[in-house]
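Just one protein chain is left out here, and the rest sit where they should.
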Amino acid sequence: MNRKEPVWVHIILITASFFICFPLIFALIKSTQQLSVVTSASLIPGKEFFNNFKVVWNDYNLGRYIRNSLWISVWVASGKIVLSLLASHALVFYRFRGKSLIFGFIVITLMFPTEILILGLFELVSNQGASSLVQLIQWMFNPVEFFFAPTKYGFGWGDSTIGIIVPFLASATGVFLFRQHFLSIPKALADSARIDGANSFQFLTRIIIPMSKNTIGALALIQFVYVWDQYIWPRIIIRRSANQVVQVGLNMIVATGESVQWGQVMCATVIAIVPPLLVFALLYRAFMNGYALSSDK
Amino acid sequence: MKKLLLVLTIVFCSLAVVSANGTTEESAVAAAADDRIEITFWHALGDAARSGWIQDRVDEFNASQDTYVVTQEAKGSYRDTLQAAILADKQGNPPSLVHVFEVGSQLAYDSGIFMPIGDIGNFDTDDYIAPVLNYYTIDGKVNSIPFNSSSPVLYINTDKLVEAGFPADYVPDTFDDMIGAIETARERNVEGANISFALHAWYFEQWMAEQGAMLVNNDNGREARATEVNLTSDAAVKIGNFMKELGEKDIYSYTGRFEDWDGSDAIFKGGQSMFHITSTADLGNIAKAVEGSFTMGVGKLPIPAGEMRNGTVIGGGSIWVTKNQSEAQLEGARDFALFLTNTDNMISWHKLTGYYPVRNSSVDKLREEGWFTGDAKQLVAFNQLLTTISNSATAGALGGTLLDNRTIIEQAMQKILQGGDVMSALQEAKDIADAKLAEYNANF
Partner (left out) sequence: MKDDHGVFRSRFTVWLYLSPTILILAVFIFYPAWKSIILGFYRSNLFLGTRTFIGLENFRNLFTGILSPGFIQVMVQTVLFSTLVVLFGLSFSLFLAVQANKNVKGAKVYRMLLIWPFALSPAIAATIYLFMFNPEVGIVNTVFDALFGMRPRWLDSPVLAFFLVVAASVWKNIGYNIVFYLASLQSIPKTPLEAASIDGASRFQSFKMVMFPLLSPTTFFLLFTNLTFSFFDSFAIIDVLTKGGPIGPAPFFDNEGITTTLMYKVYLDGFGGSSNMGFAASEALVMMSIVAIFTFLQFRFLAKRVHYEG
């Protein structure tokens, strides 16, 4: 269909692009301006970006926050990919009893976003562990205490990055996507691999994973952005600013000092958006292909 | 294109990792090589200036003796600090000293992890300024050592005042005076003739105390656990009426957000208001910020007309000692708390931050130094503190839900500002506040 599109399509798209892009361009410009111009309406870029950068990066801990966020995002995103690859591999290419039950068990967790669990999760993650194994076992084998009373012992991970990594390593979305994709792979491939004497792990690493690059890319993108954006959980569980993530850290930059230094705050937002933007640009193609694959076939 | 992106990503990541490496694990690196007794101090003052000052005192203390070694750590907001301490205590590893804010006093007390510092041996507390110590005395015992204390004062844009035809040293004493001055200024087309202060229940608490009224029953929660919040008392209604008038006459300027200190300071600094109310702790900063743009005056906090001035409640934080530690640690903790608030340290603390030096000897010394003659503004703040009458009203309320109360009061005030009926807004606030208090008390 090669109908020539009229001008109004351009007008719509240009207007929409303007409204969608303006805030970011605005932030970018403001992050370069000097103190006296930042709060004016002027949109002429200045030369202050590197000074602002230096201040937020070192004095306001932005460097620390970004590093924490990167560390967490990379761990969680890769953890989710690996664990879901393994799980969906088992769910698709193995024959065993209770398969649909397990799949149901995994998929039903989609119903429980982290945010909904924060009270229970907070207790579990931040409470201190039992002081002895005996105590722990006594507790675990007392069904009334273990199941029907608020959590007594936990992992003692309050205020640590482990507390924002480990609970998020598994992913129902990942299992769902990979399963979808694996089911589109011809069964004959698995059969012949088995006949050729490949064990299931070799089959997974040598055949399935290379065929799943797009899905892996799509999942990596979704999960990286998801973890990078996390806000409420780190806000609750992390108390020391040295361990904080950038999303919550931004708020502290806004609140630092006597009056808000908007130039510096905008500089911090501009920097904080770079990593997910890069990942997005890098994985966008894979994502589009991966999505098309999983929804079409 | 793709390769470029990949390279960019890698460069960014490695930059982030390398450049942030320098600041790794700066905290909790106790130089506990020897067998000195460890004392940890958790506080809520994370900004560079104040935590730097604390670190300097810690270093001095550590160098001054060889029995104890103190480490300090900022734990986020006051709330976070208290919460972290309670969790740490459950984990069997509490800090020795915790910095707790005034409205958290009851919570800290009820949490059961602290002990009155007055119980650790004998030491003299006479030198601490009475109204300050008053707040932190529970059941007749000195519970904690006041550390950073402040109260609200009136900041005046003198240029606008003069433009409105008032003498430069005019200070409105009452709400009515203040509103009258604004109206006169408006008649004379003075630009920015507004009153600004953060919409914060702290001021409500202060105005209750100034009128000698209790915020909660049972003698402000000091005789027995409070069971009722007095939000419909005459004193409370007077404050409500004041807010109502501000709203109706459209002379109150704020950012719309609750407890937005910075935002409301910005209004005053930007010349958008004639009168501004905020903490004495901001005297230095604001004076510096407006230097060159207008002359600033300072006066006592205006109060409802016809009331006797009882004085303000001391706000800020104090230092508490946790009980689950060894005898030696307790003594070390106490010694450090006393060191931190000794005469000279309180003077430098005051000069750095504007918080009151909480010792009489510090005030005397400052007076001798001529600190007040050089800066009459500080004197106003001091007089307000020193003329405060010590009674249960100015000692401040104790209650487990004072934090919730703040939000409830702020919501009621906003309702009134937006034109709501004073009495019904306050009645509703009281009902909610009482219900929350009852809920809290049911824990015992």
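Things worth noting here:
Should a chain be cited, it is by its letter among A and B, assigned in written order, with residues numbered from 1 in that chain.
Criterion: a contact is a pair of C-beta atoms (placed from the backbone, for glycine too) under 8 Å apart; a residue touches a chain by one contact, two chains touch by 3 or more.
Please read these numbers as outputs of a predicted model, since none were measured by experiment.
Of the options A:63, A:167 or A:217, the residue whose C-beta touches the omitted chain is A:167. From the options A:51, A:78 or A:180, the residue with contact to the chain not on display is A:180. Interface residues of chain A facing the missing partner chain: 1-3, 5, 9-10, 12-13, 16-17, 20-21, 23-24, 26-27, 30, 39-41, 83-84, 86-87, 89-96, 99-100, 102, 105-106, 109-124, 147-151, 166-170, 172, 175, 180, 182-185, 187, 190-191, 194, 200-201, 203, 225, 228-229, 231-232, 235-236, 247-248, 250-251, 254, 262, 265-266, 269, 272-273, 276-277, 279-280, 287-288, 291-292, 294-297.
Although one chain is not drawn, its touching partners on chain B can still be listed: residues 79, 82-83, 86, 90, 107, 110-112, 254-258, 263, 266-267, 270, 272, 400-401, 403-404, 407, 411, 414-415, 418, 420, 428, 431-432, 435-436, 439-440, 442-443.
To be clear about the criterion, only the chains that are shown with their structure count from here on.
A separation of 38 Å divides the Cα centre of chain A from that of chain B. For chain A in complex with chain B, the residues that touch the partner chain are 57-59, 61, 63-64, 66-67, 70, 126-128, 131, 156, 158-159, 239-242, 255-260, 274-275, 278-279, 281-282, 285. By the touch criterion given at the top, residues 2, 5-6, 8-9, 12-13, 16-17, 19-20, 23, 25-27, 46-48, 73-76, 80-81, 83-84, 87, 90-92, 262, 265-266, 269, 282, 285, 289 of chain B touch chain A in their complex.
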